[in-house]
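All protein chains of the complex are present and in place, except for one that has been dropped.
Which chain is which? They are A, B and C, in the order written, and residues in each are numbered from 1.
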Amino acid sequence: MCNTAEVIIVGSGVIGCAAAYYLAKQGVSVLVLERDQSIGNGGSSRNGGGVRQSGRDPRELPLAMYAVEHMWPKLSEELEIDVEYHKQGNLRLGKTERHMEILQGLTERAAACGLDVHMIDGAEVRKINPYLSDEVIGASWCATDGHANPLLTTLGYYRKARALGVRFCTEEEVVAIQKIRGKARRIITAKAVYEGETIIVAAGYESRAIASTVGIDIPMRKELIEALVTEAEPKMFAQMLGTADADFYGHQTDHGSFVFGGASGMESVNKDNGNMAVSSITAPCICRGIMKYIPKLADAKIVRTWAGYEDLCIDGVPVISSVEEVPGLILACAFTGHGFGISPVVGKLLSQMALGEETFLDIREFRYDRFQAAI
Amino acid sequence: MKRYDLIVVGAGPSGLSAAIEGAKRGLQVVVFDENEKPGGQLFKQIHKFFGSKEHKAKIRGFVIGEQLLKEASELGVKVVLNATVTGLYMDKELVVKIADTIYHYKGDAILIATGAAENMVTFEGWTLPGVIGAGAAQTMMNLHGVKPGNRILMLGSGNVGLVVSFQLLQCGCEVAALVDAAPRVGGYGIHAAKVARCGVPFYLSHTIVKAEGEECVTGVTIAEVDKKFQFIPGTEKHFDVDTICLAVGLSPMSQLLKIAGCEMEDNPKRGGQVPICNEYGETSIKGIFVAGDVSGVEEASSAMIEGRIAGIAAAQYLGYIGIEELEEKFEENKAALEGLRQGMFAPENRGKLIERTEEGIPVSMNLLTKGYIAEDEIERYPGVTHRAGIHPVMECSQNIPCNPCQDACPRHCIQIGSHITSLPVVDESAQCVGCGLCVAACSGQAIFLVQEDYEPGYGTVTIPYEFLPLPQKGEKGYGLDRSGQRVCEAQVMEVKTAKTFDHTNLLTIRVPVDMVGKARFYRKSC
Amino acid sequence: MSRRIAEHPILGVQEKGEKVTFLCDGEILEGYEGEPIAAALRAAGIMKHRYTKKEHTPRGIFCAIGRCTDCVMIVDGKPNIRTCVTPLKQGMKVQTQYGVSPKPFEKQ
Partner (left out) sequence: MQHINDRAIAPGTFIPEPDDNRIICRCEEVTKGEIRRAVHEGMYTITEIRRYLRTGMGLCQGQTCARLVKGIVAKELGISPAELIPATSRAPMRPVEMKVLAKEEGRHV
């Protein structure tokens, strides 16, 4: 089997799969290398499925708005799989005056960027979602936000890319990228050597180690966070929920189960057994958080809990960037927990970058060399 | 956090045995079990166990459970029921759901003894109400006192399928047929013979085509399969049944170990996903032990020994005993374990066709395909003899590790010898007094007392009988042969019950003299 | 209670809790306190516990030990209750489950 391709993508997460799909659609030969045995086994299969614009950093907002306006609504049709996209709004809930201040700030910044998001009071909140408790005194409301199924989106991109001829190789852990005649070209894995004209590294936190083999460092860290899912419940509400306190976020899926993420507060020091182990205290904490907001879910049964790593960038937005000093290398990493909602647009941008085309959105804010010392 | 020396998950045979050995050596032990009743599968096993005294042979499973539980509580082991271990976390932390609260505990050592879960097969209609696991049938009849159905078809001729079929008959259900896709009976021949003589037909090389019914099972169609397990057209057979019972093997329930991060392997010989562990049952994580079916599907008897070993190993791991004691006890228990793993049904013989016994006698092929030994095969076995006066006839034809009959006879008529799997032989020099202790002691119900010269033209046969209602002395009925066919008229001459018989009643029937070698079951005329 | 085993040849007469009554889809049934709901239903000859969400096909007891979750019903208004491991209590209200609802599909 031939070990060369025009573009080699390291990482088969939703970003890598989307980029592979948009490239293959243009007739480019693509090879995707995945460390794990399963496709998209990192954050792409572990996130809460939010497709939000509100609450985002203004630098990232144009990407999210583009994705929501132009890509998500047609994605099921494009991928020929129901990605369970619902554009039925996002409520970011507040219970205290301090919460309301946080929400006000976020709302003002997003509105200034042209997003239709506004503050609503407790009564309006319960009109949108009658299951929310009286403790909720207000929320920010963005009617064009929503959620989708990250598992089906990732595998949908994979399936379609594969059908278009993209070659995916699993259990191929990239050890190093090698420059050949001044260009990033060769990829060494534990088992084989691959060559490509362009290399896209979209491997989550592991991108840092891979990029460092050609002398590039991205200032990021990883954090093990957790999520849980309930049994199927009768249909209750369609919005994506979040809170000012970030104690939980989530939604009800088409299946009827609720997927919620949340935090115990110990995330920055969580330890792991190498298996993305959950801790014994996080799920109970998430449940307590949820019950304060949605008391009716107290009887809902939790059937699974899981953990996954976030690749957190030092300044809170991702690196989506060509690396001029290493020609042929493109980085797409450090998504800081907001990658899923913008994955279609990032995939499309990456395909343009790999083809040397001018991107349809300005991505200078995501340059790999933007990081500066404090003083 | 509340910490124990040893936390045991699962109060079945291996878990309780480990808890006992740990507690004996000074460990503070707690056992959690998600069920309402302790004992695991033991409490559903109402038959007498095989093996020898050290394996608790001829004691019924649920009684062994009670004994273990009593011993554990006397040693101060805390057994917490209705306690579901929901997760095993880092630093040997367990989260346990008890009533409406979850509790956090840590163990310096942890023993996972969660047993096994039933495998399933699919066929058309397999999701209909009325299709149940064999374990479900056992649970309903033996724990809850409810018949799982009235007329039942059993799929699976392994020991579970055979034992549960017999239990179904005992609680008053009708077993329409026993079916297995394999060409030969998978379980002990003596278990099969018990079922066959009650008239249950065996269909080997057959499997279920479909479960019939719209809203629940009303019938079933089976058909013969070829060597590649494909249906042979035209061989379909229909049965009117309301319940289909599936007994097609077990898989270790090792999920907690996977969650904990123990190294696992897929080992078909052990029944599926099992942790990689050393000879003491210690997994790749120091201080996390396993015993019983979770580490490889076997019998409750071997689970108890594995539990003992793991309990002793945990005591050594925690410094309560020295390595010498562990090694010494390990050797003892290993010998006991090896005793159980001998004979035709030893793990290495699984799936193999064994054509001759250790004694060189041809194995009954009829037993393997029909569930009973044929007329022309029975005389081969050393336990089947003819002589004047009352004497035991032992229809024990396979080498299994079992010897209670030898100990049962006060006159030493029966000999197995030092090799526990040997077939029993009759000592011609010893005089049988007809006490029937051997009949009641045989876990396989394969011993009969025969008197060919009871009165002119008539002889008597004494059979083990574990059904209700108990026939009355003088009652008239029929003698059934090994296949369950009515072969003669029979009259009940004596019904013996005794505490030492442990619910195995001895029924002496009078039959025509040419039937003493054939009549092996009694049924009142219907 | 035709399916009850009055006396078992090995286990004898099994101990039971108090006799109680409960409602199953509006019908008054008898059972014993503390036994699994599923046991009381099977004793009363009831086989169907629920209808599935996608194919609307009937399900009943399958494993009887709380693992397979096929026997779930709506108990006292709560859906997805494993009847084989949930003890029966006097006055319990048990309903056939359609998908996750007590309402038949045509009324959902």
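The criterion applied here is as follows: a contact is a pair of C-beta atoms (placed from the backbone, for glycine too) under 8 Å apart; a residue touches a chain by one contact, two chains touch by 3 or more.
Everything numeric here is computed off the predicted structure, so don't read it as measured data.
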Candidates B:Leu6, B:Val30, B:Val85 or B:Ala519 - the one touching the absent chain: B:Val85
Candidates B:Gln28, B:Asn119, B:Asn349 or B:Thr497 - the one touching the absent chain: B:Asn119
Residue touching the undisplayed chain, where the options are A:Ala112, A:Ala209, A:Met266 or A:Val303: A:Val303
Contact residue for the chain not shown (choose from A:Leu61, A:Leu75 or A:Leu155): A:Leu155
Contacting the left-out chain in the complete assembly, out of A:Glu172, A:Glu206 or A:Asp247: A:Glu172
Those residues of subunit C which, in the complete complex, touch the missing chain: 52-55, 59, 62-63, 66-70, 72, 80
Touch residues of subunit A, complete complex, unshown partner: 1, 37-41, 45, 151-152, 154-155, 158-159, 162-163, 167-172, 230-232, 255, 278, 281, 283-284, 287-288, 290-291, 297-306
Residue numbers in subunit B that touch the chain omitted from display: 1-2, 34, 84-89, 95, 97, 100-105, 117, 119-120, 122-124, 126-127, 251, 255-256, 258-259, 266-268, 272-273
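The working rule: only the chains that are shown with their structure count from here on.
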Pair of chains joined by more contacts [C-beta pairs], A-B or A-C: A-B
Centroid distance [mean C-alpha coordinates] between subunit C and subunit B, Å: 29
Where subunit A and subunit C are represented by their mean Cα positions, the distance between them in whole Å: 44
Rounded Å distance between subunit A and subunit B, as computed from the means of their C-alpha atoms: 53
Complex interface listing, subunit A residues touching subunit C: 231-234, 256, 299, 301
Contacting residues of subunit A [partner subunit B, same complex]: 271, 273-275, 277-280, 284
Touching residues (chain side subunit B, partner subunit A) in the complex: 87, 89-90, 93, 95, 102, 104, 259-261
